[in-house]
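A single protein chain has been omitted; all remaining protein chains appear in their positions.
Take a look at chain A:
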Amino acid sequence: MSNFFNKLSNFFGIKKKSVKVIMIGLNNSGKSTIVSLLKNDSEKSPEIIPTIGLNVEHFKYQNVFFTAFDMSGQGRYRYLWERYYRNCDGIIFVVDSSDRLRLAVAKEELYLLLQHPDVAGRKLPILFLANKMDVREALSSVKIATAFGLDRIKDKPWHIFSTNALTGEGLQEGVEWLTEQLCQTVA
């Protein structure tokens, strides 16, 4: 009964929902920049600097209230990601699509993530953002999906979007997809 009610209210967008997502990806892929774009203009931080550890940010999309754990992507802090896998409702994986060299590193991190016990069995939606599409030598989202072997992910809903975090291009679509997914799974 209550389940039905929830679905109903979601459908009408009456009830506010809050979800917790975790932002990961290699350093310098644009995670903090993306988060700051998603926030209200009034709360925007004036400058983006390399994150040490993590930042907790809030933003709202439609009627869903997002809490984003913006993790540091630097090599020496990546082992700290896993502490936040549990209890998260979704994952945003940011890739620097112009950084061909480290594509393999990103892939490695992705597979570590997928194998982690706190992630493996769950139907967590994963949003891939192929960032920096404005850079000339950037790979297309399709190419990145192939390179990562994303089609092998069967147990989780996923989608990949090309984005430009400087202008915000592609972000709306990505977040919209994630919101949709979250509304279905979290309900």
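Simple rule for what comes next: contacts are C-beta pairs under 8 Å (C-beta built on N, C-alpha and C of every residue); 3 or more make two chains touch, one makes a residue touch a chain; residues count from 1.
Methods note: contacts and distances are computed from a predicted model.
Selecting from "Signal peptidase complex subunit 1", "Coatomer subunit gamma", "Mitochondrial inner membrane protease subunit" or "Cytochrome b-245 light chain", the unshown chain of this assembly corresponds to "Coatomer subunit gamma" (UniProt protein name). Checked against the full complex, the candidates A:L80, A:A120, A:V142 or A:L166 give a single residue touching the omitted chain, namely A:L80. When the whole complex is considered, the residue among A:L38, A:L54, A:L129 or A:I144 that touches the unshown chain is A:L54.
Counting the whole complex, the residues of chain A in touch with the unshown chain are 18, 20, 45, 51-56, 58, 67, 72, 77, 80, 83-84, 86-87, 89.
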